[in-house]
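For this depiction, one protein chain was excluded, whereas all remaining protein chains were kept in their positions.
Chain lettering (A and B) follows the sequence in which the chains are written, and residue indices restart at 1 in each chain.
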Amino acid sequence: MTLFSVENLSVEFATPDGTIKAVNSISFDIHPGECLGIVGESGSGKSQTFMAAMGLLPPNGRASGSVRLNGSEILNLAIPDLNQIRGSDVGMIFQDPLTALTPHLRVGEQMREVLQVHEGITGRAARQRCLDWLDRVRIDEAERRLDQFPHELSGGMRQRVMIAMSMLCSPRLLIADEPTTALDVTVQADILDLMAGLQKEQGTAIALITHDMGVVARMCDRIEVMRQGGFVESGSARGIFRTPKHAYTRSLLEAMPRIDAPDAPQVFETLAQPILRVDDVKVHFQMKIRGGLFGRKVPLKAVDGVSFDIRHGETLGVVGESGCGKSTLARAVLQLIEPTGGGVSWLGQPLVGLKRAELNKYRKNLQIVFQDPLASLDPRMTIAASMAEPLMTYRPDLTRRERKGQVAEMMERVGLERQLFNRYPHELSGGQNQRVGIARAMINKPKLIICDEAVSALDVSIQAQIIRLLRELQAEFGLAMIFISHDLSVVRAISNRIMVLYLGRVVELGDGETICSQPLHPYTQSLISAVPIPDPDIERSRGRIKLPGELPSPLDPSAALRFLPSRLAVGEVGYVPKLIETKPNHYVAEHDSLEVILAG
Amino acid sequence: MFGKSPKAAQLAEDVTDFTAVQGRSLWQDARTRFVQNRAARACVLVLALIVAFTIFGPLFAQWNNEEIDWDIMGNVAAQGMPSLATGHYFGVDDLGRDLYSRVIQATSTSLLVGLIGASMALTVGTMYGIVSGFVGGRTDSIMMRIVDVLMAIPATLVIILLLVIAGRSFFMLFIALGAVSWLSMSRIVRGQTLALKHREFIEAARAAGVSEITIMHRHILPNLLGVVVVYASLMVPEMILAESFISFLGLGVSEPYTSLGSLISEGAGTMAYGTLWQLAVPLFFYVTIIITMFFIGDGLRDALDPKDR
Partner (left out) sequence: MIAYIIRRLLIAIPTILVLIVASFFLMHFAPGGPFTSERPLPPQVLANIEARYGLDQPLWKQLYDYLFNIIVHFDFGPSFKFKDRDVNDIIAQGFPISFTYGSLSFLAATSVGVSLGIAAAIRHNTWIDYFAVGLGIAAQALPNFIMGPILILTFTLWLGLLPGGGWNGGQWQYLIMPVIALSTSYMGSIARITRSSMLEVMSSNFIRTARAKGLPTRILIWRHALKPTLLPVVSYLGPVFVYVLTGSVFVDMYFSTGGLGQAYVGSALSRDYAVLLGVTILYGTLTVVVNLLTDLAYAWFDPKIRY
């Protein structure tokens, strides 16, 4: 029999501009112990479906239809009746584990209250049960975690706590709403493994809501593809991935960047001199640490000695997990942050230490595209004014009419309709705004563009379009590009060479093909093994290289030697691992063998 | 391709002929939201009526605000009540002066005080805060320390002190009100500036070679304006309150000029003698102005800073 059955569920929101239909009469079943994937892009109504089922819609939302749990109707139940089910029969975990936990309550308190409410267990018994579950979700030092506040835990640990908390009463169904979207790839892989394990051991059914086809491929038995409030296709995971029937599913699968994609850029052959040289750049911030009467300052080595160069027409991908200093590096290269040490030179001219006015001469050729398309545009300016701004600095000779012409032409080039000329950023979609950001960066025909997570905030299909646009622009104008992202698949799809950063240092640098198929450094290997591939067969047969422990704090001086424990063992804490050219153009940082590190 | 070739010129000609859709700026959006807010709309209407009353009211007055009605003077409680017959629509005050004219005069004084006080706070506070926040570093900490010290002196005491030391006058009143009100304004503006400073569009402007001064007035200032307007609108009633308080203490504007605070004070002084209108009329105007101002301020905040969108 079915565990969870949805029939003709519709969700509407009353807004000042009229009623908006978020979910349009959908039906599906979840069987005991299975994992159902609900896949869709933002705004498809995938989250609202389950919010409505659990009575968690905001006050302006209305749900109609039928939702049955174990055969009894639960849609629009009274709150006290719903409370019997929530947390007990159905557990939920959400996207952002930091805001999803109550900030002022200790982890233990938040877990215990679930037991108290649903099973009347309190005191020592409750504490023991919480401890058990923290152990089961593999949180180290579980005892201590119970008395910590959510903000004292890392993102991955918080999500483990969320899972443990929702599993406390052994629910039959776990609803996971984008559970790994806010996490780093390696952490994501850990959390997914954990959930798969629970599904197997506990027989808990999982409803996995996600936009990521790779995650679905790893986890789900069956898939529902959702678009604009309705299902477009449903079927078994293998069926959907092998023989997608609906055009939307196909486009979604095609848009998904793959680390093993055959059409990725190849080695870039050129004899030209590099246009940009970055030599041992360091950016250290002074962090205030508490303790003592005045606290003390500790240098946070956001970027700690990074060197690379880039040639005309080439793309260098920069990958790394959160906190590895990739965005800081971008800003240091552009001199938006003054580097603490090292040199940056453009066509042989040093940039570090230049005055604003002198620097501005170079900035015409060095441009940047930011992560958040909306935040990178002035909300009070029309998009045309934003795009024209670099022209006003570097081409003051242009008349208003000429400027307008250039902007319109650029808009055309990046795929924006001219009619949007006088629009404001808040009136456009994320993809359109990112096109504006690219147009602004391109308008003076720079020689180098840095894309700092330029596609990370966008839906997969938009992401693919923007990447295609960037590649076209690059071919057309012959520009060099530094493409920064946490997502290795995206980086692979656009880069000739890839540089892997770990806590402010380069661990591996080589051409894209080599890095992705024959990585040498243990960190790169673990990173690549964690990247999900949108293919259920490949994804489930791959081995994972799991490094022991959490990503260490960059403030920890021994963190830099995580892959060289032999040096740490002999007390050389300050040792800097060297980059060694193992093959032509393939640089790998000194490290101990994988076995030594895994033995941790 | 972007050169000045004839082809490009031709292209520019072409493209400038297209009809672009007119975008809705955030200001236009805010205006729409404000107009949709029924309470705020009603309050703007009420306030407009009050302003109109201070402008056109004197046309109907039968007495001016300084004249003493000698017939009534000795017997205010019995004959001085509001009446159409005597021409004292709002009655007379304790000295036999026409309350109608005095209320008009007082209302315009209070409104003026609110506006001028708030705009002084606005200009000084915004400039101070924006410089402090944008320059940052040591300058910022020194500038904010100064604000901290000044804020440590309770506002009421500062105002009393300034008025006692420098003497009572319209000018001094504005100085005193301005002297205390810009402080919190500057803090808010600084906080906003700091937040804006790290936004990506400021970095984008910097990467586009825009100078710091230009960034300040082209990007930071317009984005601050929403918060500033909201805060200033909430400051107007506060200024009116502060002025009334000072007048109540007898330190406000001097006779024959008056403000709502002084009228309320006078009315409160004589309420035991059965001349309640002397309290009720200015109180009514006063409370109406303050409440409408609050609603307008709230409406502006909802319109300019929509969190629910």
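Operating definition for what follows: a contact is a pair of C-beta atoms (placed from the backbone, for glycine too) under 8 Å apart; a residue touches a chain by one contact, two chains touch by 3 or more.
What you are looking at is a predicted structure, and each value in this text was computed from that prediction instead of being measured.
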- Tell me which residue among A:G40, A:G65 or A:G87 touches the hidden chain in the full complex. A:G87
- Item | Residue, one of A:F149, A:F285, A:F477 or A:Y575, that touches the chain absent here | A:F149
- Please give every residue of chain A in contact with the chain that is not shown. 54-56, 58-59, 79-80, 82-88, 91-92, 94, 96, 99-105, 113-114, 117-118, 149, 151, 162, 165-166, 290-295
- Query: Taking the full complex into account, what residues of chain B touch the chain not shown?
  - Reply: 145, 148-149, 151-157, 160-161, 164-167, 237, 241, 244-245, 248-249, 261, 264-265, 267-268, 271-272, 276, 279, 283, 286-287, 290-291, 294-295, 307
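We take it that only the chains that are shown with their structure count from here on.
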- Task: Could you give the separation in Å between the centres of chain A and chain B, each centre being the mean of its C-alpha atoms?
- Result: 46
- Note on the structure: Touching chain A in the complex, chain B uses residues 1-2, 4, 8-9, 11-13, 15-16, 18-27, 29, 36, 199-201, 203-212, 219, 222-223
- Note on the structure: Given the complex, residues on chain A that touch chain B span 16, 331, 334, 336, 356, 360, 363-364, 366-368, 370-372, 375-380, 382-384, 386, 389-390, 393-394, 401-402, 404-406, 408-409, 418-424, 426-427, 437, 440, 445
